[in-house]
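A single protein chain has been omitted; all remaining protein chains appear in their positions.
Chain naming follows the written order as A, B and C, and within any one chain the residues start at number 1.
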Amino acid sequence: MIRVGVIGATGYTGLELLKLLLRHPEVQIVALTSRQAGQHIAEVHPQLAGRIDLHLENIGQAELAGRCDCVFSCLPHAASAEACAELLSAGTRVVDFSADYRLNDVDVYEKWYATTHPDPARLPTTPYGLPEFFAADIVSAPLVANPGCYPTSAIMGLGPLLQAGAIATDDLIIDSKSGVSGGGRTPKLNFHFPECNENFSAYGVGKHRHTPEIVQILSTLAGADVGLIFTPHLVPMDRGILTTAYAKRTDARSEAQLLEILKSKYAECPFVRVSENLPATKYTAHTNFCDISLRVVGERVVVVSCIDNLIKGASGAAVQNMNLMFGQPQTRGLL
Amino acid sequence: MIRVGVIGATGYTGLELLKLLLRHPEVQIVALTSRQAGQHIAEVHPQLAGRIDLHLENIGQAELAGRCDCVFSCLPHAASAEACAELLSAGTRVVDFSADYRLNDVDVYEKWYATTHPDPARLPTTPYGLPEFFAADIVSAPLVANPGCYPTSAIMGLGPLLQAGAIATDDLIIDSKSGVSGGGRTPKLNFHFPECNENFSAYGVGKHRHTPEIVQILSTLAGADVGLIFTPHLVPMDRGILTTAYAKRTDARSEAQLLEILKSKYAECPFVRVSENLPATKYTAHTNFCDISLRVVGERVVVVSCIDNLIKGASGAAVQNMNLMFGQPQTRGLL
Amino acid sequence: MIRVGVIGATGYTGLELLKLLLRHPEVQIVALTSRQAGQHIAEVHPQLAGRIDLHLENIGQAELAGRCDCVFSCLPHAASAEACAELLSAGTRVVDFSADYRLNDVDVYEKWYATTHPDPARLPTTPYGLPEFFAADIVSAPLVANPGCYPTSAIMGLGPLLQAGAIATDDLIIDSKSGVSGGGRTPKLNFHFPECNENFSAYGVGKHRHTPEIVQILSTLAGADVGLIFTPHLVPMDRGILTTAYAKRTDARSEAQLLEILKSKYAECPFVRVSENLPATKYTAHTNFCDISLRVVGERVVVVSCIDNLIKGASGAAVQNMNLMFGQPQTRGLL
Partner (left out) sequence: MIRVGVIGATGYTGLELLKLLLRHPEVQIVALTSRQAGQHIAEVHPQLAGRIDLHLENIGQAELAGRCDCVFSCLPHAASAEACAELLSAGTRVVDFSADYRLNDVDVYEKWYATTHPDPARLPTTPYGLPEFFAADIVSAPLVANPGCYPTSAIMGLGPLLQAGAIATDDLIIDSKSGVSGGGRTPKLNFHFPECNENFSAYGVGKHRHTPEIVQILSTLAGADVGLIFTPHLVPMDRGILTTAYAKRTDARSEAQLLEILKSKYAECPFVRVSENLPATKYTAHTNFCDISLRVVGERVVVVSCIDNLIKGASGAAVQNMNLMFGQPQTRGLL
């Protein structure tokens, strides 16, 4: 059994993580920590009543590390790296949900996140937790940087085409649409039901913090710097991200040939479904699947990919990473 | 032209009120007051950009009264009565959206609202602004108490049957369902999109503050004290209230005869549509109509009524009251 | 391993059933039958791509029975009983999702369903598949009548109070609200998105086919004929039923005492959560839980219960029944 702890389990990714871990046959949840210490987790998430009997605890990372083989940190950025550094020093393995270890370059991090990185030394060596591309590094890593939700959807669609040299590295356009749970659980006017219900909007155009993460990973896969625009939108639904990406083809490859690149790349990936049919978020909701299709239109290829932002875009990916780190089949607890 | 001012126009009822007043051919909006003084109203409600050019002002009630023939107060209870008292002293006429002047009995008010009433002297003489029942009193009143949204839906359905003695006064069951805008514009966890979307719940069972208002008005119409249970529910939609009320028939009147009581009562009421068909909130959304139907089931009659909570349940009713107070046709600006 | 077949897997209950069965460690899905034979099940339900590799087959019940230990019938009423009779003759055990075997009295069935019952002989002996009340009969039954979704929500809340004699058997009022998936997967105008989105309505007042089922089971539990009104409503959300039931208390039992009746009754029931807090459909969505609370208001008690209409109200209950029939723990595959 893998003894697991969760830091910051009071948000939506924490809830989904607990639901997945409860179904995992090789996991024992041993501790939930939070500043809201004292509350039963079912007071925070009534969905969990009758399924888990743990109270939130306010304990230090060293104590937590002593009880756990694996800790998931769902803290906000900066706070998360502080906790992770302590946990790692105390000898436990960690999956970090925050953006803290996703970027290799501390200057890029500090520019986009407007804060000093508490643990910059680990940036160059921490693998990016997208198993479909970096499984080899994840297996033995003490710490894994769980990917952002938007980046996952974009990279899963464009990554293989860049690796294959089938699309140009410049002038990528990534138009993404997300359900509202991506905005977190803190009440704000723009997430107030009568404001965002029956509403669709773009936000953070050209400025969203997931941009450098997408740039870095796609550049790594392309073997060259990529140029891209990333535009997120808010969809009046709970969960799901659909990304429509536009890329220039580098040659006359047909739609079928481009699709074959994706199929071939993901042939051994149990959570990726490449299809001739365009995807829809509902078919991936509450699952760890990523659905992808594409269309050739003139000189461009339009790649449409989708995921559940809370599962494959967060908590499902984290469990997939844990499975790799602890010698479990990738799919355990996730189908 | 009726010169109109609005106090507290930054919420949802304020927005709907302004949209209605802008369409009213005999109204000139001359002032909007708020503690958020300085902002253009279109910064608060982007829907209004290009339609109205007024800034929120932080002026006293005396100054406001000097500029206006009619003021609508959208302030919270207690604060509203303070403002209304000053406005009335300064000689303008007022429609109050709050609960402050709806109840006749100050003790009942102070028990349910847990506050001291700032202007109890006006309680016995202020008409309840439901034109379908109290138009005669509204016409000449300096101050009108605009009804609550839930009470409007319940009274419109049950009132005429009580007046006719067709249903028993005891054991009324009023099961109401409201869209989320009824909860106001202040962000709170239970109105956070991912919490209340795809969710349906009951709240305040037996304790909702609209209960004494429904009791008072139905008792007035019945000519006897009524006994009732009122249960509100939250529906994942922006607007609309549907009330399903259960009452015991006092005799063997048929469904058609009971429906005829409603049809006859509302024959001259331009905003009430009595029908054999069961209503649905969508058919009244964005209108000042109240749709009503009923079914006889065993010894009971089930009365189903619905309105737009922001229009007939608030701002539309307020304009209808203003029309009556200023000698306008009831429907002006409302169709 | 229990070898399982599903008849009529193309609707929403079929989809949810397959998702649950795929997670069940002791189940092997061996056949899916439908008149849409030839299609891969993932063409019908894209959610299932990569999770199950079966085509719909158009085979007879005898052949199906030969391959299966347990068959779930998701056919419409009347057609279902025809299939069940053949399956039972061929020696397999059956869980029937339709209403065909829920009512004991063939005359009541034929009046409400306006058709001749194809297999009336089995009506008196087929248990009603609500494990919280009838587990003893379900264990050894060849055929189980899976309950209706509305009846489940109503009976779970009122049943124990009637058994305890704590509420009067006459004058029960059951006001239920359901998500749209309860209406099935066949496109119709009233389920067309722009018609039922942002809409709330009552339907079938006093005439819904679940009425006699609720009457029968509650009468059985009460040990006396109950009198009730049942009113269903349509909520603009995918899934979930919340039932608000109003009953007269038979004595001065307090809220805590009444709640204790529920807690005591369900103490050993792993899927029932009785709480002081009012339930909300979202907390039961995608689970087999039933959440219940209540409030005393005057002489009445208001019981609020909720379930996921597709899980505890259909497919989850069916798996729970299968578990009982095949000697499995009730919760297997369902947590």
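What to note about this one:
As a working rule, a contact is a pair of C-beta atoms (placed from the backbone, for glycine too) under 8 Å apart; a residue touches a chain by one contact, two chains touch by 3 or more.
Computed from a predicted structure; not experimentally measured.
Only one of the listed residues, C:Ser181, C:Thr231, C:Thr244 or C:Ser275, touches the absent chain: C:Ser181. The hidden chain makes contact, of the residues C:Cys196, C:Ile214, C:Ala280 or C:Val296, with C:Cys196.
For chain A, the residues in touch with the chain missing from this view are 173, 175, 177, 179, 195, 197-203, 205-206, 227, 229, 231, 233, 235-240, 242, 244, 246, 278-282, 285, 295-298, 300, 302, 304, 306.
Within the complete assembly, residues 12, 179-181, 185-189, 191-198, 236-239 of chain C touch the chain that is not shown. Listed by residue number, the positions of chain B touching the unshown chain are 22-23, 46-47, 49-51, 198, 270-271, 273, 275, 277, 280, 282-284, 286-287, 289, 291, 335.
Here, only the chains that are shown with their structure count from here on.
When every pair of chains is scored by its C-beta contact pairs, the maximum goes to B-C. At the interface between chain B and chain C, two copies of one sequence, more than half of the residue numbers in use appear on both sides, so the contact is built from largely the same positions.
Of all the chains shown, the one with its CA centroid nearest the global CA centroid is C. Taking only C-alpha atoms, you rotate chain A by 180 degrees to land it on chain C; that is to the nearest 5. Mean C-alpha position of chain A lies 36 Å from that of chain C. The centroid of the Cα atoms in chain B and the matching centroid in chain C are 39 Å apart. Of all residues in chain A, those that touch two or more other chains are 198.
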